[in-house]
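Apart from one protein chain that is not included, each protein chain of the complex appears where it belongs.
Labels for the chains are A, B, C and D, by order of writing; each one numbers its residues from 1.
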Amino acid sequence: MSHGAAHSAGPDEGVVALHPKAPTIRLVIIGLLILGLIFAPWFAYPVFVMKLMCFALFASAFNLLLGYTGLLSFGHAAFFGGAAYFTAHSAKVWGFTPELALLTGMAGAALIGLVIGMIALRRTGIYFTMITLALSQMFFFFCLQSPFTHGEDGIQSVPRGHLFGVIDLAPTMNMYYFVFAVVMLGLLVIWRFVNSPFGMILKSIRENENRAISLGYSVISYKLGAFVMSAALAGLAGGLKSLVFQSATLTDVSWQMSGEVVLMTLLGGIATLTGPFFGAGIVVTLQNYLATSSFPVTILTGLVFMVCVLIFRRGLIGEFYASKLGQKLGYRTET
Amino acid sequence: EASNGSVKIGILNDQSGVYADFGGKFSYEAARMAAEDFGGKVLGVPVEVVTADHQNKADIASSIARKWYDTEGVDAIMELTSSSVGLAVQALSKEAKKITINTGAATTELTGAQCSPYGFHWAYDTHALATGVGGALVQEGGDSWYFLTADYAFGYSLEEQTSKFVNENGGKVLGSVRHPLATTDYSSFLLQAQASGAKVVGMANAGMDTQNAIKQAAEFGITAAGQKIAALLFTLAEVNGIGLEAAQGLNLVESFYWNRDDESREFGKRFFERTGAMPNMIHAGTYSAVLSYLKAIEAAGTDETEAVAKKLHELPVSDVFARNGKVLPNGRMITDVYLMEVKKPGESDTPWDYYTVKATIPGETAFLSMEASGCTPAN
Amino acid sequence: MTMIFGIPIQAFMGQLLLGLINGSFYALLSLGLAVIFGLLRVINFAHGAQYMLGAFAALLLLQSGGVSYWVALALSPLIVGIVAAFVERTMLARLYKLDHLYGLLFTFGLALVIEGTFRYFFGASGKPYPAPAALTGVVNLGFMVLPIYRGWVVVASLVICLAVWALIEKTRLGATLRAATENPVLVQNFGINVPLLLTLTYALGAGLAAVAGVLAAPVYQVSPLMGTQIIIVVFAVVVVGGMGSIMGAIVTGYLLGIAEGLTKVFYPEASNIVIFVIMAIVLILRPAGLFGKDV
Amino acid sequence: MSKPLLELKNVEAWYGESHVLHGVNMHVSEGEMICILGRNGMGKTTTLRTIMGNLRKRTGEITFAGHDLMTTPLHRVAHTGLGFVPEERGIFATLSVEENLMLPPVVAEGGMPLREIYDLFPNLEERRNSPGTKLSGGEQQMLAMARILRTGARCILLDEPTEGLAPVIIQRIGEVLVALKKRGMTVVLVEQNFRFAAQVADRFYLMDHGQMTAEFPVSELAAQMGMLNRELGV
Partner (left out) sequence: MTYATPQADGTRVVLSARGLGKDFAGFTAVNNVNIDLHHAQIHALIGPNGAGKTTVFNLLTKFLQPTRGEITLLGQDITNMKPDRVARMGMVRSFQISAVFPHLTVLENLRVALQRPNGLATQFWKSLSSLQTLDPRADELIAELGLSPWRDRRAADLSYGRKRVLEIATTLALDPKVLLLDEPMAGMGREDVAMVADIIRNVAKTRAVLMVEHNLSVVADICHHVTVLQRGEIIAEGDYATVSQDARVRTAYMGVEA
C-alpha cells in the first residue's frame, strides 16, 4: 500500500535463505486449512463456521482491491448487503433456486460496483475512500426506503431452496458443504485473479501508475475491472450469507459493515491470501463471544482497530509472513 | 418434567446499539426478577436466565439464537428488540420448535403474516400504539392531524394505522411529511406541521428521531402555540432522557405505567432498586412474559414446546403488567393500553412521576383481532 | 401572497434561514475536519466523537459543577483539545510517516472506543441540555418565529469559521503547517518545532468539533450517537468542498445546509441523500471538489 | 588559527543498525568555503545530516559558534545560524514558490532581502505563485538555496547544488557562492562535480567510508590531482 516503502528498502535487506521444501510446506499448510474446514462441523458450531466463511470471502474480495490494487474502499457494504437483498428477494419472491439467486445477487453487486467504481475511480487515495463511503451511504438510504427490502424488518424467512432444484439445502450439513464449496470456489477465483496476467498489470499499476500508462495500459479500465470483480465477489459473500441466515437486513448495507470488513482484512493481513480468513474469524468470534459478556462490543472492536494500526500493521498473517519462519517458507510481503 | 435439568430463558436484545435504552440490560434484570418472584424453580429444576447483546444485527441474533438452542439448552428466547431481529429469530425458532415471546419489537407482522405457533408477542405493537394515540386522542378533541413520519416501513405503518383510527373517529389528516431516518434537524418539518394548522402533530418515528423532534418542537414553541404533540412510540425511559421541560404535554401510549396502582408501584420500586430506573412497558412486559412462560410450564407439567405453547395460548395473563390479559391464537397477548400525557415540570412531585393517564384503551380495541391479523394458523 | 416555487415566500425565507442554521453546524464540523485533513493529511473519523465529547463535556460540567453555558463554551473545547492533543502525541503522531489510510483507520477505531464508552455509561438516548437563559425565547421575524438560540448559532459559527480561516490562510501558519506535513524533518531543520505544531493543529481541529458540540447541545439531544449521525454527512460536505480546502469546507457547509433545508420542503424524503447526490454530481463534473485544487 | 566556527570531533553516526560515520573530524573557520569530495555512498550527505541533528543516533562532538549541537534539540539547530540545503532539495509541493521562500524563519540579521533574491534568480520571481514542485529541476535547486539565504544563516550546508543543472545555471550558482563568500558567509559544500568545486572552494576534504581521509587547501589542488584521480576517478 505504501509506496514510500520502495525507497527505504535497502539493497541488502536481511535475506533469509529459503527452506528447500518451502513450496511443499506451503501447500501442506493450505491443505490443512482446507481439511480443517471440511471437518469443522464436527467440532465447531456449523452456523458459526458458515458465517465465518461468508465473511472470509467478503474480506478476501475486499482484499483483492485493497491488497492488490491499493484502493481502500469504505463502501463495500453496498455490494455485500446489496447482493444479500437481491439474493434474498429473488429466492423468496421470484422463487429462484439458490445458485440462480446467488448469481442474481452477484450480478446486482457487480452492477452497483460498476456505477460506484466509475465515479469513485476518478480519484485516488483518500479521496477515493471518501467517495466510496458517500456513495455506499446513498445506497443505504435507497435500501432503507425501497419497498422490496422491507425497511427495518428486512427480508425474512428466505428459503434456502433446492440446489439445482435437487439437493435440499435446509439441513445444516447440506448448507454447510454448499457454503464451503462456494467459498472455496470464490477464493480460488480470487487467487487466480491475483496470480494472472491481469493481476500482474494491477500490481504494476499500484507500483507506478504513470509508467503503466506509458506502457499503453488503460489504467482506469484495469482498476474498474478489479473493482467490479471485487464487488461481485463481495456480493457472492453477501448473497451466501443471506441464504445461511435466511434473512437480509439493513446492517449488511450500513457503513459500519464497510468498517468491519476493513478491520477483518487489516487484522488478518493486507495482501495475503489466508489473512482475511483469520481476520474474519477473529472478528466474528469476538462479536459472538462478547454478545454474552457484559463488555461492550464496540469498545473492543475499536481497541482492536487501534492496536492493530499502531502495532500489528501487517496483521496476523502478514506478521507471520514477515517473520523469519515465514520468509524461510518463501512468503513474500508486499507492505 | 423438565427435559435437561433446568429451564433456561434467553433475553436477547440490543444492549449497545440505538435501542439500548429501550429495553436493554434492564430487560434482563426484569426477567431475573420474574424468575426470582416465581421461586427460582419450576417443576423442581432451577430457572436460569441468560442474556446476549445482538448489537442490532439480525445475523448475530440468529447465530446466538441457534447456538443457544443447539448447544446451550436454552428453552425460550424473549425480548428481541427491533423488527428485523424479532422476525428473524421467530422464524428460526419456529423451525427449531422453540418458544419466543417478543416484548421489544413493534411490528404486527410477528402475529400477522409471519406468525408462528410458538411465537408470542407481548407488551405492545404498532396497532396498539396507533389506536391508542389515534383513536383516543381524537376523542379527546384532537381531530386534525399532521404527521412527521420516518421514511421507512415502520414509519409508514404507524402513520397508516394511526390515520385509519383518526379517520374512523371522525378526525382528519391534514398532511404528512416524510423525513429520512436519523435526521438531526426537524425544524423545517416542524414549521411545515405548524403551517398546516393541525391540532395534533403525530410523530411516526422512533428513538433518537422522536427525541430530537420533540425537543425541537418545544424549542420552536409548537406546543406553547397550542398544538399537541403525539409520539407514536415513546417510553418512560425516553421521557426521562429528554426531560419534562421539553416533553411536557406530549401524548403517548404505553401498556404499563409504574405509578398506576399499588402493585405496580411496588414492582417499580423493586425494579428501581436493581437498576436505578423505573420500568417502562418493555421491562414490565418482559417480566410478565417470563412469569407467564414459567406458569405455562408448571401448568403443562413439562417444558416441551408444544405443550407449553398450548398452555401459553390457554392461560389468562394476570400479573403486575397485564391485569386481564389473554393470548390470541396467533400469539398476540392482548391487554389494556393507556394514553398518557406527560406532566409539566411543576406537576411532577416524585422522581419518575411523569405521566397522567388520560385514557385506558381496552385490549380488544388496542390489538388486532385474530381474523384481522392476517395470520393463518397453518402458517 | 407572493409565491416562490409554489410555496409562500414567507415560508421559503423561513426554510432558507433554517437551512443556514443547519449549515452552521456543517460548516463548523467540516472546517475542523478540513483543518485536520488539510494539514495533517488525516481523515479524522473521530471527529463525530469529538463533537459528541464537546457536548457531553458541557453537560457534565453543568451537572457536576453547575458550570454555565458560557464557561462551558470555552472550557469544553479546551478539554477536548487537550485530550485530542494527548491522543495525537502518544498515538496518532506515529502514523504520519505511513500511508494516510492508517490515520483514517486509527481514528475510526478511536471513534468506536469513545462512542462505545459513552454509550456504556450514559445509555443511547442521552440527556437534555438547557439553553442559556439569555438566549431562550423566540423572536418573530415576520416570516417565521426564530428561537433566539438558533440565531446565536449562526452568528457564532460564522465568527469562528472566519477567525480560523484567517488564522490559517492569512498568517504564515498555514504554509508552515502544509510544509510540515510534507517533510517534517526539513521544516525542523529550518528551526520550527513541528511535532508541537501538529499536536496543536489536531487539538484545534478537535476543539472546533467540540465547539460545534457545545453549540448543538441545547438544540439536539446530547447523546453518544449524535456524532455518528452527522459525521458521514460532514465527510460528504468536505469532499464537495474540495478536501483540505478551508474556505471550501466553510462555504460548502453553509451551502449544503441550505440545499438540504430546501429539499426538506420540496422533496423531504430525499433530504438525507441530497448531499450525497450533490456530491456525486460535483465529483463527476469537478473531481477535485468545488474549491479543491487538482491534485 | 582562530577557533573554528564549526567543528566535528570524532563523530560517529548510525542509520538504525548500520554504522555510517566512523569518526569524522572536520573544522571550518568563519568565512571559509570548504568542499567535501567523495565517491557515492561514502557518507557526505550523512555528515551534513548529522550536523543538522537529523540522525539522532550519533556520538562525538559537534560545536557550532559556541553551541554544543549534540545537545541542541532538532528544531533549535537552525537558530544557531546553520542553514541546510538538502540533496533532494526539499521543495514543498503544496506551497507556492513564494511560500516556500518565506517558510524558514529568519534566525539572524543580515539575511538577503527578497528583492535581491529575485534579482539573483529571476525565474523564481516569474513563477512565484505556482506550486513549488511545478518548477523544473533547476529552478527547484535555485529555490532551495534562495530560501536559506533569506534567513540570515551564518553558515550554509549545501548538498550537491549542481546536480542535474544546465551548465549555465551551474555557472550562475558558482557566482552566487563566490558573492556569498565575499559577504563573509561560511559554506560547507558537498560536490560530485569536481570541476565546479575546484572553482569555488578554499579547502577540500576527501571522504572515504565514513571518514575524512585527506584534507588540503585549494593551493595544493594541482599537487593532489593524482591522488584525486585515483580516489574519485575524475
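Note that contacts are C-beta pairs under 8 Å (C-beta built on N, C-alpha and C of every residue); 3 or more make two chains touch, one makes a residue touch a chain.
Since this is a predicted model, take the numbers as computed values, not measurements.
Within the entire complex, contacts from the absent chain reach the displayed chains A, D. Shown as candidates are D:99, D:139 or D:159; the residue that touches the absent chain is D:139. Touching the missing chain, out of A:24, A:208 or A:293, is residue A:208.
Per the touch definition above, the residue from D:74, D:169, D:185 or D:228 contacting the chain not shown is D:169.
Touching residues on chain A toward the chain that is not drawn are 6-7, 9, 11-13, 192-193, 195-201, 203-204, 207-208, 210-219, 225, 229, 334. If you put the missing chain back, the residues of chain D touching it would be 123, 126-127, 130, 134-139, 141, 164-171, 233.
By our rule, only the chains that are shown with their structure count from here on.
Contacts with chain A and chain B are shared by C. A summary of chain positions shows that the Cα centroid lying nearest the centre of all protein Cα atoms is that of chain C.
Chain centres here are Cα means. That of chain B falls 77 Å from that of chain D.
Multi-chain contact residues of chain A, defined as those touching 2 or more other chains: 141, 145, 296-298. Shared interface positions of chain D, i.e. residues touching 2 or more other chains, are not present. Applying the touch criterion to all chain pairs gives A-B, A-C, B-C, C-D. Residues 15-16, 50-60, 62-64, 66-67, 70-71, 82-84, 87-88, 91-92, 107, 109, 114, 151-154, 180-181 of chain B are the ones touching chain A in the complex.
Chain A meets chain B in the complex at residues 45, 47-48, 51, 141, 144-145, 147, 150-154, 156-157, 241, 245-247, 249-252, 287-288, 290-292, 296-298.
In the complex of the two chains, the chain C residues touching chain B come out as 11, 14-15, 18-19, 21-22, 116, 119-120, 123-128, 130-131, 138, 144-145, 147, 149-150, 219-221, 223, 225-226, 229-230, 261, 264-265, 268-273.
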